[in-house]
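For reference, the structure discussed in these notes is given below.
With one protein chain held back, the other chains of the complex are shown just where they sit.
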Amino acid sequence: MTKMRVREALRAAMIEEMDRDPSVFLLGEEVGHYQGAYKVTEGMLAKFGATRVIDTPIAESGFAGLAIGAAMVGLRPIVEFMTWNFSSVAFDQIVNSAAKIRQMSGGQLHVPIVFRAPNGSARQVGSQHSHAMEHFYAHVPGLKCVAPATPADAYGMLKTAIRDDDPVLFFESETLYSLSGEVPDDPAFTVPFGQARVAREGADVSLISYSRVVHTCLEAADALAKQGIDAEVIDLRSLRPLDEAALVATVSRTHRAVVVHEGWPYGGVGAEIVDRVQRLAFDQLDAPVERVCFLDVPMPYNAALERLVIPQVDRVLEAVKTVTYAR
Amino acid sequence: MMAKLLDMPKLSPTMEEGQIAAWHKKVGDQVAVDDLLAEVETDKATMEFRAFDQGTLLAILAPVGTVVKLGQGVAIVGVPGEDISAVATRRDVPATPAPPPAPAAPSAAAAPASVAAPAPPSPAPASAPSRVRASPYVRMLARERGLDLTLVTGTGPTGRIVARDLAASPPAAPSSVASSRRVPLSMMRKTIARRLTESKQTVPHFYLKIDVDAGPLSALRAQLVADLTSAAKKGEEPEKVSVNDLLLRAVAVALARVPECNARFDGDAIVLHDRVDLSVAVAVADGLVTPVVRDAANKSVLEIAREVRALAALARSKKLAPEQMMDGTFSVSNLGMYGIDEFAAVINPPEGAILAVGRVRDEPVVRDGAVVAGKRLSLTLSCDHRVIDGAVGASFLAELRATLEHPTRILLS
Partner (left out) sequence: MTQPTGFAALYRKMQLIRRVEEECARAYAQGKIGGFLHLYIGQEAIAVGADAALAPTDYAFTTYRDHGVALARGMSARALVAELFGKATGACQGLGGSMHVFDAERRMLGGYGIVGAHLPLATGTAFASKYRGDGGVTICFFGEGSVPMGEFHEALTLASLWKLPIVFVCENNGYAMGTPIERVLPVHEVTSHAVSYGIPCDRFEVECVREVQTRIGAAIERARAESVPTLVECLTYRFRGHSMSDPGKYRTNEEVEAHKRKDPLVRARAELVAELSEAAVAALDAEVEAEVADAVAFADASPEPTADILEPTTYKGPFAR
């Protein structure tokens, strides 16, 4: 085990996969000479040179499409968007090209590509830079969407993503890049998709989450423990494929669930989780499933208002009160 | 074959309407005569509704939860594809809250437009008995543990029973603020309300009370219990005989001697019954039912004891067949086990009288001119004055007292 930050774990995964497979290359805005907008790719240009670590113009649709085209003929691009917010101008390339070419071509072609970027809220970056974009993309068959919360998962899942033969959308978090944790030293270590992680075991209520707010849930679980409530925290890690068995298992243990995520309440991953739980574990539910997510407004700039909009521990605690009939 | 409307059948003697509890066939299923079509909650029990006609189930007119009056249509049976619009629009199809009829057949093309749309799920009508509100988890636990959720008070929102309400610990201390809940009537409670109101409003009741020296009766019972215990095979439960079993037998004997009290009013005549069929009031979860011990005058105490216990068990599990509750001639209601000294009962129509039995209590009694420690039992007879006059009722009670105070008559006669 080596202690490293999430950004180092991501970098290690990319470097190992590029060493392993010459068809893997990295492109994006500021990934090379600038060393990465969030320093995830620091040092990679020097190691691999400009043919494999490629600075792009600000042309998301153009370089996303280019990477998809390269993947169609066997390269394995890693596309770094500066943030997932900017993928919205490449939405068509991801949704209409990457996701559909396998099917439109009758299975003749496929697109082994990774799109990765920080996602969700940061700190006071305003409404256009605070999107949780996974809700848009997880809707689309043909795409896989993953969102790790720890350095080990960031490392193991990015390696899995790069080796996957289908488009993988990899959702990171700016506020997690500096999070430290143990990462296995074994270069063969990978984390499969579609397997949730029990981040904390508990018996009274399940907090189901992924990415940054897993840590919010863990904090909430500590506070609940002081009240005598034993909360289980589920880190989904993978949104599509979604670990249905883990959802059923945790609800079967606790009979109460709160889904916590960034992004708005209308539709999206949280609604999908609630659907699976009510459909697959109906008899296990002692209370309707609650959701804690962004308030249903664009993200405000003001710090206090932003804090109000983003899921916080206190809102998780309130939701737990509701599902445990403690009010 | 013409499409046929299946009417709500009469599944219990007093049934005037029934609520569909479950369908066991779905539209498009083949139906053979005597196939189980549906379960119907009647005023007394949940009954099986079996088919009288064969064919294909073309439409369900009364989805689960619908309350349907006797004789109103609940389903249509016929040949797949045939036009059921004429049948489905008959007046005797439930008007409210009947949903639009279900499609006639899997082949939509064959169904007339008026009934082609699939029926949307119909919400339970306001008149339906209350649905127990419970979380899905609680329902699963109740199924697993055989719990009756109607006996559990829910503390969740809108009275929902949640998991903690099933915990063994007693509920929290009641709030000082008075509160109340509206519990909608079940089919059984509706029936009780209707029939007893009708009885009290239309039957001219009068009441006769008598005290009985219950010492000999108690002594006899003690002797019987001891004999049965010693007669029981090793490892087996001895048979049981209660004071009430002896009393029922005594009532039957007394009625045989005073048959004018084994009678009912019937408009322009009084019907005198040749046989004593005793209706025995049994308290159940949501009210009471009155299973009938047939021909009690010709049954031994042990036979009566066994039969009453079997009927009571059936009653408590809602498994009584309608004929087991039909056509009693005289009712006995005993609240002695609840510590009641005496009370007056409401006549169970169309019977002519009901006997209310209190507890056997220790009291001084005068025996041979001396006051001694003894046991007393108070009996109150409610009579329909149209059938039974005071003197007739009094002679019945006198006969009953004589039998109870010389209880060998109970065993011998």
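Just so it is clear, A and B label the chains in written order, and each chain counts residues from 1 on its own.
FYI, a residue touches a chain if its C-beta (ideal position, glycine included) is under 8 Å from a C-beta of that chain, and two chains touch if they have at least 3 such contacts.
Please read all numbers here as calculations on a predicted model, not as lab measurements.
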{"item": "Displayed chains contacted by the hidden chain, counting the whole assembly", "value": "A"}
{"item": "Among A:97, A:284 or A:324, the residue in touch with the chain that has been omitted", "value": "A:97"}
{"item": "Options A:155, A:193, A:210 or A:325, residue touching the unrepresented chain", "value": "A:193"}
{"item": "Residue of A:75, A:125, A:198 or A:225 touching the missing chain in the full complex", "value": "A:75"}
{"item": "Contacts of chain A with the absent chain, listed as residue ranges", "value": "25, 51, 56-57, 59, 61-75, 89, 92-93, 96-97, 101-110, 141-144, 165-166, 193-194, 240-242, 244"}
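In this text, only the chains that are shown with their structure count from here on.
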{"item": "Centroid spacing, where centroids are CA-atom means, of chain A and chain B in whole angstrom", "value": "61"}
{"item": "In the complex, chain A residues that touch chain B", "value": "255, 282-287, 325"}
{"item": "Chain B residues within the chain A interface of the complex", "value": "135-140, 155-157, 162-164"}
